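Of the protein chains in this complex, all but one are displayed in their positions.
Chain lettering (A, B and C) follows the sequence in which the chains are written, and residue indices restart at 1 in each chain.
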Amino acid sequence: MDLSFTAEEEAFRKEVRSFIRENLDPVTHRKVADGRIPSKDEIVAWQRTLNARGWATPSWPKDAGGPGFSAVERYIFLDELHQAPAPEPVSFNVSMIGPVLIQFGTDAQKDRFLTKTANNDIWWAQGFSEPNAGSDLAALRTSARREGDHFVVSGHKIWQGMAHHADWMFTLVRTDPSAPKKQMGISFLLIDLRLPGVTIRPIITADGRHEVNEVFLDEVKVPVDCLVGEENKGWDVTKFLLSNERTGIARIGMTKHLIRRIKRLAGDDQAVMRKAAAIEAELKILEITQLRILDAQRKMTGPDPRSSVLKLKGVELRQAASELLLEAAGGQALEERTDEDPLGPENEEWLGTIMPNYSILRAASIYGGSSEVQKTIVAKTLLGLN
Amino acid sequence: MDLSFTAEEEAFRKEVRSFIRENLDPVTHRKVADGRIPSKDEIVAWQRTLNARGWATPSWPKDAGGPGFSAVERYIFLDELHQAPAPEPVSFNVSMIGPVLIQFGTDAQKDRFLTKTANNDIWWAQGFSEPNAGSDLAALRTSARREGDHFVVSGHKIWQGMAHHADWMFTLVRTDPSAPKKQMGISFLLIDLRLPGVTIRPIITADGRHEVNEVFLDEVKVPVDCLVGEENKGWDVTKFLLSNERTGIARIGMTKHLIRRIKRLAGDDQAVMRKAAAIEAELKILEITQLRILDAQRKMTGPDPRSSVLKLKGVELRQAASELLLEAAGGQALEERTDEDPLGPENEEWLGTIMPNYSILRAASIYGGSSEVQKTIVAKTLLGLN
Amino acid sequence: MDFELSDDQRMLKDSVERLISDRYGLEQRLRYQSEPCGWSKAIWNDFVELGLTMLPFSEEHGGLGLGGVETMIVGEAFGRGLVVEPYLCSIVLAGEAIAQGGGEGAGDLLGPIMGGEIIAALADRAEVVTEGSTLSGSATVVLGGDTAQLFVIPEGEGAWLLPADARGLAVRPYRLHGGGGAADLSLDSVPLEDAQRLADGAVARAIECGIGFLAAEATGAMQAALDGTVEYLKTREQFGKPIGSNQALQHKAAEMLVEVEQARSAAIYAAILSNEPDAAERARGMAAVKAVIGKTGRFVAQNAVQLHGGIGVSEEHIVSHYFRRLTAIGMLLGGTDMQLKRLAELGGFTGPEDHLAA
Partner (left out) sequence: MDFELSDDQRMLKDSVERLISDRYGLEQRLRYQSEPCGWSKAIWNDFVELGLTMLPFSEEHGGLGLGGVETMIVGEAFGRGLVVEPYLCSIVLAGEAIAQGGGEGAGDLLGPIMGGEIIAALADRAEVVTEGSTLSGSATVVLGGDTAQLFVIPEGEGAWLLPADARGLAVRPYRLHGGGGAADLSLDSVPLEDAQRLADGAVARAIECGIGFLAAEATGAMQAALDGTVEYLKTREQFGKPIGSNQALQHKAAEMLVEVEQARSAAIYAAILSNEPDAAERARGMAAVKAVIGKTGRFVAQNAVQLHGGIGVSEEHIVSHYFRRLTAIGMLLGGTDMQLKRLAELGGFTGPEDHLAA
């Protein structure tokens, strides 16, 4: 039993850190460190910088154009991005549609999309949830009827993160409304968002930001070559996508960054420092849990329900840290500011997004499988309770 | 709106306090203050002292031999006992079987039992739970078949608090196994524990004490005049009993006593004092909640689901205080002592029962309707969630 | 002991609640917030006409001479409506400080405040010193300071009254998360010769009234958040049944109810405490009230959002606004930890002595 990284892994960590230090645009870096969301251009530029180094798609295998990282390298790479902090490669591209196309795409689809996806020449949106299909995703109603070489798609999708930046959307549609089980009539479709009949409406969230959207589809004609996998077999693709790429789900590096900010703001407030220590202690141990599960996952295939453990504790600690950061910042954090406010002096802690980030981080226990859903998964699959 | 007590109520509080100060045996007082359980003789003696003053049965109406306290007086009386601290009148006698006999008993039963019950000439045990009938009380199996002037009772009861002190037990038995609903075939019976076929077996609990018991009933011949209410209508009696007498269910006075002990032990440990303040703040507010509900209950009849609110928060704070007391006492509280150890010097804090009491107090969120059951009651009756 | 409202109080409650339900929907509120000063002059005038701005002041000062319970009634309705008009800052905080500490001139000062013509604000986080007959220093997050014409600046146990256009006084106004506005003040040798001095203790008393109002406001917001959550649990369906049929969510809602009941008790306690003559008793009690409001508000807000799922963090859904306002309330006039520290320093409610010794 050995917790230490190999010399190669340690060297890789240093290499990643140096690369970030030397190549991340200072303004982008300041923004992420301040808890602001960078602009689309800044995010795209950073992903292209990473792509030029071969690192934009950490989970893709070498023969699909990825770096062919080991699980540990992937972990180290993400941890360094989170701690730096630097923007992650756009997850819709890199962790979601990319692996799906690699696994289920036709050669034509791979040729058409993979390179552009890695380089963010195409920005993808995820079109899964609907107003009445949240946790119960298979209840979706967006319909696609086949007409010649096209699917004609109509429906209403919601919570499309960054869809206003996006060029394409991967989405789930109901192609067989008469299927005996609701999971059986669903297909996985790629939709060009510039097509007629697509309307994107912003949703402003509790942090005052425009990050998510609704997408209305009104008789949108989607060519059949945009079907991924078989018709009516979209649920298999979905299950693959949702169980894929859980590395870094605990977001430990992001929480560490919050701890750094807390310590800068706490000064000599011993009560805050004690609470920070309580979070740090659990976080340090969660890092071990993360590595243990990573180690076990190297030796298995398919989804690992223990990812739910990482998500539950990771979210708990990240939310606790964001709450403590708000406490450390005090009343002045209540002043309304926006991500677009000018950057302040280099050494001044930016309070402007602490309250918005505390607010929006409550959603971390909702999206990607709410904490309630995760507990049910743990109870059923790890404890056998039904 | 007015939170203050009337001059009469304030005077009554003083009177109760003086009475306790002047009449409570110092050894009994020391024991309760130390967190020990007094002996049977000490408990009986105190109840008789209270009874001589007319206060042993605070919830009984005047015409049944009680003091005829108002709801507020009952509250004040119990609060003073809890804070003193002094033993409560034995609840099996005073809060459970007494009110049942007053409501459902025949004149003969009242004459036979009430006076002796008030004076603790009879000590009662409660015989409700069975190994397979806990939260699901109506699943009980103890059977009673009618044979002439007797019921012949066989079964296995569990968790009889202080049954080893008891002379009689009120209990639930199944008299009609063929009833269409399991609640419909149950009768409420009084059983003399000296009858042949009764065996009492101690259960030692996590605090090392013998407080609860199992009672085995093997063909026990119980005279029919020991039936309370109608045959097969015992469930109505039970519902009355369980919903009756919720005054003081939050046990605020007991928690205050724990807070006093915490403060004595904390010395200048600011962290403990801060945690004590957190409990105290909520406790102070719970007192207002208690009074609000008391005020509302004065104007209604029947069970009040808001009693569940008091039980939930009251137990939470009492358990938190017992945990903090353990923390304040530190490692030395781990030394095994018993209630029978000699009393120490007057001003020395007795650590011996802090750990046992912390342990056994975990049961406060289990018995009398577990916290889970209380939350279900709140959700269903106060929020209409089904 | 009596928890019933009097007939007059019930009438007040009805009329304030009607005003809020008629005039203070989420979209209306957005409109008010987009007015230049960040709130609605029309609504403010309604408050004046309804007498709300005169409510807590003595008849001698030209007010209605009503007390903590009436203020609580207003606060609870305002909390449900998420009212952004400067009632807390001008009437409850600055107004109360002037009423308590303004001596003979208080009535004259309060006139235009009660009339709604002047907005006043209390700088509860001021750090200032007098130098000769001038005042210098700064103050952060002065509630309502963005539109106030008159400032109460605590100094020592008393305070100074300064007009917003006083020489040497700079005001940096901004909006607050959760609604309302504030300002940071910077004071550079502001002359005190014309300024009015408020008597010692007035500010402490005003802050206690502010805590009482926040407790009521929080109670209204929490109750509304709970009501909305329960409604959502009953109507939102997933997997073919209302999500409220999930026992885990039922239990979470039950836990919320327990905390809302505690918040309500805290608000009532604060209302009654405002008449308590013993300053130490008030200080202890108000520290407990604010600590409990902070803790319960945090719990209820977080769980209301959680049980709403995604739409709980949408600007379009009112629960996200309750969340933010409750978060802000927890931080204003001293956060939970500060209040508990204070309560511990004051010795708490239960001393270490034997109860029978008392």
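Methods note: a contact is a pair of C-beta atoms (placed from the backbone, for glycine too) under 8 Å apart; a residue touches a chain by one contact, two chains touch by 3 or more.
For clarity, every value in this text was computed on a predicted model and none was experimentally measured.
Chemist: For the full complex, can you list every visible chain touched by the one that's not shown?
Modeler: When the full complex is considered, the omitted chain touches A, B, C.
Chemist: Hey, which of A:K62, A:R201, A:K239 or A:K284 is the one touching the hidden chain?
Modeler: A:K284
Chemist: Can you say which of A:P67, A:P85, A:G127 or A:G185 touches the chain missing from this structure?
Modeler: Spelled out, the listed residue whose C-beta touches the missing chain is A:P85.
Chemist: Can you say which of B:F92, B:F170 or B:Y358 touches the chain missing from this structure?
Modeler: Checking each option in B:F92, B:F170 or B:Y358, the one touching the absent chain turns out to be B:Y358.
Chemist: Out of B:M184, B:I200, B:L242 or B:A271, point to the residue that touches the absent chain in the complete complex.
Modeler: B:A271
Chemist: Quick one: which of A:K256, A:R318, A:R337 or A:R362 touches the chain that's been left out?
Modeler: Looking across A:K256, A:R318, A:R337 or A:R362, the contact with the absent chain belongs to A:K256.
Chemist: Across the whole complex, list the residues on chain C that are touched by the chain not included here.
Modeler: Here the touching residues of chain C are 246-248, 250-251.
Chemist: In the full complex, which bits of chain B touch the chain not displayed? Write them out.
Modeler: Where chain B meets the chain not shown: residues 129, 132, 134-136, 139, 158-159, 203-208, 271, 323, 326-327, 330-336, 355-356, 358-360, 362-363, 365-367, 370-372, 375.
Chemist: Applying the definition given at the start, please give the residues of chain A touching the unseen chain.
Modeler: Against the missing chain, chain A presents residues 1-6, 9, 17, 20-21, 29, 33, 72, 83-85, 256-257, 259-260, 263-264, 270, 273-274, 276-278, 280-286, 288-289, 291-292, 295-296, 306, 309, 312-313, 372, 374-376, 378-380, 382-386.
By definition in this document, only the chains that are shown with their structure count from here on.
Chemist: So the centre of each chain is just the mean of its C-alpha atoms; given that, what is the distance between chain A and chain C in Å?
Modeler: Roughly 39 Å, centre to centre.
Chemist: Return the distance between the CA-based centres of chain A and chain B, expressed in whole Å.
Modeler: Result: the chain centres lie 53 Å from each other.
Chemist: Where does chain C touch two or more other chains at once, residue-wise?
Modeler: Where chain C meets two or more other chains at a single residue, that happens at 249, 341.
Chemist: Which chain A residues reach two or more other chains?
Modeler: Chain A, residues with two or more chain partners: 271.
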